[in-house]
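Note that one protein chain is taken out, while the other chains of the complex remain in position.
Letters A, B and C name the chains as they come in the text, with residue numbers starting at 1 for each one.
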Amino acid sequence: MGSGATQYVETVDSVMLYIVGISVVLLIGITAVMIYFVVKYNRKKGHKPENIHGNWLLETIWIAIPTVLVMTMFYYSYIGYKDLRNFPEDGLEVNVTARMWGWTFEYENGKQTDSLYVPVNQPVMLFLESVDVNHSFYVPAFRIKEDVIAGRVNKLHFTSDMVGDYDIACAEYCGLKHSMMYSKVKVMEVADFDKWYAETDATTDETNIETNPVDSTAAEIKPTGEM
Amino acid sequence: MQDGHSNEEHSHVTSYGTLVIIWLALLGLTSITVTVAGISLGMYTLFVAMFIAAVKSALVINIFMHIKFEDPIFKVFLLVSALTLLVIFVLTFVDFSFR
Amino acid sequence: MANGTIAEHAKSFYEEGTSKKTGLLGWFFSTDHKRIGIMYLAALSTFFIIGVILALFMRLELIAPGETLMDAQTYNTIFTLHGVIMIFLFIVPGIPAIFGNFFLPLMLGAKDVSFPRLNLLSFWIYIVGAILVVISLFVPGGPIDTGWTFYIPYSVRTGTNVSLAIFAAFVLGFSSILTGLNFITTVHRLKAPGMGFFKMPLFVWSTYATAWIQVLATPVIGITILLVIMERAFGIGIFDPSLGGDPILYQHLFWIYSHPAVYIMILPAMGIVSEIIPTFARRTIFGYNAIALSSLAIAFVGYLVWAHHMFTSGMSDTARIVFSFLTFIVALPSGVKVFNWVATMYKGSIDPQPPFLWVMAFIVLFSIGGLTGLVLGSLATDIHLHDTYFVVAHFHYVMFGGTGTIFFAGLYYWFPKMFGKLYHTKLANIGVALFFVAFNLLYFPKFIMGYQGMPRRYYDYLPEFADLQLVSTIGSWLMAIALIIVFGNLIRSLRTGRKATSNPWGGVTLEWHTTSPPPLENFETDIVVTHDPYDFSQLEDMKNE
Partner (left out) sequence: MSNNHEIVVPTETHGHVHRDDVGARMGMWLFLFTELLLFGGMFLIYGVYRFQYSEEFHFAAMELNTGIGTLNTIVLLTSSLTVALSISALQKKNKFLSVVFLSLTIVFALAFMVNKFFEWSAKFSHGIYPGSEDLINKSNGEVVFFGLYYVMTGIHGLHIVIGVILLSFILVFLIRDKITPDNFVKLENAGLYWHLVDLIWIFLFPLFYLIQ
């Protein structure tokens, strides 16, 4: 899993670091204090207990400080998240169709593939649709994920910084071969991509498309709701 | 049962008259709501219908169901339940009305 | 509150039942809250063992990539059953059904719950639900394979026995509701003279708060389940997208119950923690009011955050932001509890007996679980971590490391009271220690895997996760040993343990004012409450009694 495959990866990882950092400090603090008390005030030492009923100042402090902490956490995570939902106007648009258990990517020129081919450093806009049950489009290396829900079109975008192949996984349980719904994002140099894109042969990389054994006669799904 | 405040403590009896009056009020409200539905008020139709339904249920809960004469804690309970329902509605619509 | 001398000729509730029937029937028809509690203990432990054995098979399958033990369909049904059993048959009824039943009336100084017969009915409804789950495994169609969340449309499309299995969940919900309303009424109506709300033990407070969630949240899953069944049976099209329904609305309804349900799981455990710490620190609890009120706060704010399970589902952005914000708020009352517990240890006189050690393990494990909950509540990170092993790790830390640990803590704390026997202390200490190590070995790798992008509910996985999966599986074996020690110690003591006195730990809440095990009517004399619940000055008087 390459780090820094997209700008967004750094954003997510820094939010992660921030929250986990604070958490580790709190956890170690709590554990240490607890162990210290248990050792210090051990009954074996014949310590006489003192009945301290409480302290409103302390209560206030340990509500106020965590409140501030979680608010900063929320703020950073929200800022980071905003990037993800800032959809590009002029990106490469790809329609992603999920089915049990595979993916189809359809480009603006009608080309259809099983892996997602994209040019490096160029925004890509995905429109996610499902023909049967729920799936989820997940690229761990890009830290992005969005469910693919039957009957509606969900959106997702990314801009990759690095040429390479990255795994696509299905992250919403979808039956028998949920764990085998892997595919690839193939990030290419712009020139390579353009060349590939212009090739007339529409389906260059057919691998085996599974048919749906659970319910092959599933009724056509009528879309509901707007976006 | 020894203390003053025991089982038959809610000896409150709602008179037949009160009950019948409430019933008449409920029937009256029903005819209003049916009539109003006939007139086209656009957006307000739902609002009016729900308002009338709320008034009707207040009557039923207070008088028929006696909550007016129960221990105040019953009212608190009712409020808590209604509030919970309200919260669920509001938060669900935070999703659906911003889609 | 005399026991001493009277204790000798008082019959315990084992010897005297509520009906004329004897033997097993005397149990099956008993309306005695203590017998019902023990029956729940037996039933729930059975399902817990079934649940963990399923988990053991799951871990064996995951020991290496590819097929090792079973095919994908089997794996899918096993993790579903593991989830369904652990959630609906073990952890949701869990502590209230066992310890709530046994100790709530005792701690209130009451003879029984408000509706003893309803209580027995809830137990049998629970058993019916459990039997339905079992039947669903064997009828044609095969065991349910949807995951414990039953997401539509998969749950409408699959050919397995979804309807029966989720109907079982409906029935179990009914049992939960009846228990809840029984407890609320009991708390309001049957407190002993002198006991006001703010003199109730904290376990009662947390059970009370839990009971409200049971009453007000469970019906929502009830109706949701009924709708899914009707959807499957008649094709009515309420959630099914092919008929115009909205699968995301299903998810809303599911989590409207299931998020508050996680607080059904943890709140009673927090109550037990608040009992154990003062007893073994032999000093009053720090911040009684704060702990009591934070239970109500958790119960209420628990309703505000359900959609944090749906951040990637395609909800509106506004909803995602609002729910993320509220999720952070919900962590605050839990923090208040943790801080007050630790503060209660300050200047106490601490005797780290096994129940106390379980509590220490709890504080660490639950904090890890809760704090990683914050990572999941944050939008930017949850998008990446949702439905990965990070979530699996989070919820095992809070459920097993939190509630599960306290289930054991409670057992070890109240075992002498419930059964009148003492267990082996050294062995108990070893059990806790081994549990703690095994636990972290088993689940900590899952955080890392999740962060690296290992999705959950995966039968097979990429080779890069093989090492961590292996560690986790080895952890599960160690966990098996720990659990055998933990349960074995108690089972052995049932027969060979030394007799327990009425108050082996020096606790002061009302259950320690009666014999071990208590008599049918709980107390020999009428109870009048004169002290605060954690006022250890009574201890001297109790000894002299």
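Here, a contact is a pair of C-beta atoms (placed from the backbone, for glycine too) under 8 Å apart; a residue touches a chain by one contact, two chains touch by 3 or more.
The structure presented is a predicted model; accordingly, all values stated were derived computationally and were not measured.
Across C:218, C:258 or C:476, the residue that sits in touch with the chain not pictured is C:218. Set against the missing chain, the residues C:101, C:114 or C:313 yield one that touches it, C:114.
From the set C:177, C:204 or C:285, the residue in touch with the chain omitted from the display is C:177, counting the whole complex. Residues of subunit C that touch the chain left out of the display are 111-112, 114-116, 118, 177, 180-182, 184-185, 188-191, 193, 196-199, 215-220, 222-224, 226-227, 230, 234-238, 243-246, 249, 253, 256, 526. Not every partner is drawn; the one left out touches subunit B at residues 1-3, 5-11, 13-16, 19-20, 22-23, 26-27, 30, 33-34, 37, 45-46, 49-50, 52-53, 56-57, 60-61, 63-66, 70-74, 77-78, 81-82, 84-85, 88-89, 92-93, 96-97.
Here is the rule we go by: only the chains that are shown with their structure count from here on.
Subunit A and subunit B have Cα centroids separated by 46 Å. Distance between chain centres (mean CA atoms), subunit A to subunit C: 30 Å.
The residues of subunit A that reach two or more other chains are 225, listed in rising order.
Annotation for subunit B: residues touching 2 or more other chains are 99. Interface residues of subunit B facing subunit C in the complex, by the touch rule stated above, are 73, 80-81, 84, 87-88, 91-92, 94-99. Considering their complex, residues 1, 11-12, 15-16, 19-20, 23, 26-27, 30-31, 33-35, 37-38, 41-43, 47-55, 58-59, 62-63, 66-67, 70-71, 73-74, 76-81, 84-85, 132-134, 136, 138, 140-141, 143-147, 149-152, 154, 167, 169-180, 182, 214-215, 218-222, 224-225 of subunit A touch subunit C. Of all residues in subunit C, those touching subunit B in their complex are 188, 212, 216, 220, 248, 252, 256, 303-304, 306-307, 315-319, 322-323.
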